[in-house]
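Next up is a structure, given as structure tokens.
Here the complex is missing one protein chain, while the rest keep their positions.
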Amino acid sequence: MSSGHHHSHPPQEAHSNHEPDLPFWQKYIFSVDHKVIGVQYTVTALIFLLVGFCLMLLMRWQLAYPGKEIPWIAGWFSERQMLGGIMLPEFYNQLGAMHGTIMIFLGVVPLAVGGFGNYVIPLQIGAPDMAFPKLNMASYWLFLIGGVIMISSFFLPEGAAQSGWTSYPPLSVVAAGGQTTWLVGMLFLIFSSLLGSMNFIVTIVQLRADGLTFFRLPFFVWAQFVTSFLLLLAFPPLQAAAVLQFMDRVFHTSFFLPSGLVVAGKVLEVAGGGNPILWQHLFWFLAHPEVYVLILPAMGICAEVMTCNTRKPLYGYKSMIYSTIFLGFMSFVVWAHHMFLTNMGTKMSTFFQITTMIISIPSVIILTSLILSLWGGSIRFKTPMLFAIAFLPMFAIGGLTGLPLGLTAADIHLHDTYYVIGHFHYIVAPGTLFGLFAGIYHWYPKVTGRKMSEVLGKIHFLGTLIGMNCIFMPMFIMGIAGVSRRLWDPTQYAHAVPTQPLNVFISIAAWCMALGQIPFIINFFGSLIWGKKADDNPWQATTLEWATSTPPPHGNFATPPQVYRGPYEYSVPGQRTDFLPQNVKGDN
Amino acid sequence: MSALIRYISKPHPVSGVTNAKLGIWCFLASELMLFGGLFSAYIVLRGSASEWPHGSAVLNVPLATLNTLILISSSVTMVMSWASLALKNLKKFRFHLSMTILLSLAFLVIKGFEYHSKFEHHHFPSTDNFFGMYFTLTGLHAIHILGGVIVNAYLLFPGSKLYETEPEQFLGRIEAAGLYWHFVDLVWIFLFPVLYLL
Partner (left out) sequence: MNHYYGWGLPVNISTHGAAIDHLIYVIHIFMAVLFIGWFIFLIYALIKFRSRDGHKAIYDINHFKVPTYLEVFVALLEVVLLVGFSFPIMNQVRQQIPDKSKALEVRVLGEQFAWNIHYPGPDGLFGKSAPEFMKPGSPVGLDPEDPIGKDDVVTINQMNIPVHRPVLVHLSSKDVIHSFFLPVMRVKQDAIPGQSIPVWFEATQTGKFEIACAQLCGLGHYRMRGFFNVQSPEDFAKWLVSKAPKKRIPATPRVPAPLKSFVEDSTATVASHTTAPS
């Protein structure tokens, strides 16, 4: 992406005065500039998202037409993956486990935090770079190594991990070799996220521009700040769990293996005495805060995009911040609602039901504030705004469908069905991803100096909006009918047969939505060349990233900015323009 | 470029700390969660175990006591090296930092002997969950020690060049390394009674 501005600016101009010309590999490959690292993260994560999406497109064939030969592309796969063009169940499970892993750990989080966080945070707080530029670079490269290890497991003889992205033991311990690769990849990713999150926290606390108090920070920075704490504190227990599972697999300990296991007709020769539920506790202690890691940056982006495109301040800025902090704290005490069926005691399930209901309140506050922010505005329907608006009802559906799952009684029937799949995909796919698309369309001009095409953007928006809903809405119907998730062939079960036509419908919708992403890909790369040139502040926005030149030079600001006011001073009465940037002294 | 980043050597007027210090505290918070996760796994497994060997019966308590003393002394020398640097006494700083490294290496050597005798008695991680936990916790701790040795060795040799240009920043680095080292020491002070005595 960074090659794009060659066409608008000579390189030495884009890279300012104080840094001598670095060789290419230092400037673009092993760069310590947060903007380059942000772009590296963004592009890498988008590629991983595409890979994860393709795995799902493949699985959708098997789900729609179980046991039928895959047309055209069956020859690309080995005999361990497809036999006679028919996808093998173990390969299906590998695709399923890796789809989840890639989408969450290699796609959405690196894009939301590594990409947007890295590029935007230092600019929005008026800092020259992240606090630890070298650690920042290390974070990206650890992420890339972890990602490559994960993906490479498909090419190993034993295949990729096949016990779901949740990797529940004992299955994950007795499963084939790909799981070890998964664990090693995971350790790299966790270390990368640790370096990243501590860097973000220090940057936000220490490097804010003069006058930029905590309650003048853009909501996006707040969202990333809370997210960083979640990453910093929630990931280590998963690291602990991954180390223990690694020990179980490689050194034959039995931390997660109870005594007396009989696998495939043979008594398993391990010491025993372990506890498989221990993994679930450690795993979900991470993975529930992880949900907020996925959603908070998207909410932050929506706040930025919506204020700019409604031309008015955010409604309830402070209550949104308090809600976000509260959400962060609460996310550490709801994890066991993923485990209602593991025979936990009634007291424990009561506790986790109550905390789960409580955590819905701050989410409702944030969502309501965002919707009320539209009231009284002058709404411009630009592509980023369309995605940000669509985020609201999509996230609402995702959030509301969490309610029946959070009540143990209703969860008895809905647990581990397609209802769950529909629920969390509404949060992450049309939810978070819409937020991230909004961010890409919103900040693309700042990064590249050119605007993306509105026409292609709107086609992409419509295709994605319709596609997402056609894919995930029918899943609620399937879930209520009781169709379990992770079935290679759903038609084996009589109770899943009536809803099988929905599987066909979903698959066709998914393939159509894949076509709907082509305008985005064309737009993303094509706009580098033929996009309209953007000036420093093309959206007439108020926050600091728009106060520097486009694209920003190395070191970001020619002189350190001074901040005079809050982040969203749009349509202030008595001003000549309808926006009052944070770093500009007002007219009166 | 790095000259543009503020609060590298001087503390932030509001937060009262330098970037490095805040960073290392964040890192330690994360480490605390890592060992916290492992300790809670230990508690769960031990709580549900039908039998759990008494640490002192199967592990070498005198050797571990010696190691505890070594590690505590290394923490003391680490503080001394920082204090000497703060007083601009480079010679003493080098001596104390070298002592810290030597003591940590001694710890690792003794740990190696301990592991070796366990293997000779056919005690492996797979023997039971007690030994599984013992090897996992002490192994992860040893990796942390090794990490500390590498960092300290870097600061003693090539890293100390920074002192000539940015003495305050270098002092901050020694302090951060020291905080990490105290944390690793503290983990051992938890591990020792939990594994060997209880």
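Letters A and B mark the chains as written, and numbering starts fresh at 1 in each.
Criterion: a residue touches a chain if its C-beta (ideal position, glycine included) is under 8 Å from a C-beta of that chain, and two chains touch if they have at least 3 such contacts.
Treat the numbers as computed from the prediction; the structure is a model and nothing was measured.
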Considering the entire complex, write down the shown chains that touch the omitted one. A
Sole touch to the unshown chain from A:110, A:178 or A:313: residue A:313
Would you indicate which residue among A:162, A:448 or A:464 is in contact with the undisplayed chain? A:162
Return the single residue from A:47, A:250, A:403 or A:504 that touches the missing chain. A:403
Option from A:93, A:118, A:179 or A:253 whose C-beta touches the chain left out: A:93
Sort through A:187, A:299, A:389 or A:584 and give me the one touching the missing partner chain. A:389
In the complete complex, the non-displayed chain touches which residues of chain A? 88-90, 93, 96, 162-164, 168-171, 174-175, 258-265, 267-268, 275-277, 310-313, 315-316, 341-343, 346, 349-350, 353-354, 357, 360-361, 364-365, 368-369, 371-372, 374-381, 389, 392-393, 396-397, 400-401, 403-404, 407-410, 412-417, 477, 480-482, 484-490, 492-499, 570-573, 578
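Definition applied: only the chains that are shown with their structure count from here on.
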Chain A-chain B separation of Cα centroids, rounded to whole Å: 34
Of all residues in chain A, which touch chain B in the complex? 18-19, 32-33, 127-129, 131-133, 194, 197-199, 201-202, 205-207, 232-241, 243-244, 247, 251-255, 270-271, 273-275, 278, 281-282, 285, 554-555
Could you list, by residue number, the parts of chain B that touch chain A in their complex? 1-2, 4-7, 12, 15, 19, 22-23, 26-27, 29-38, 40-41, 44-45, 48-50, 124-129, 132-133, 135-136, 140
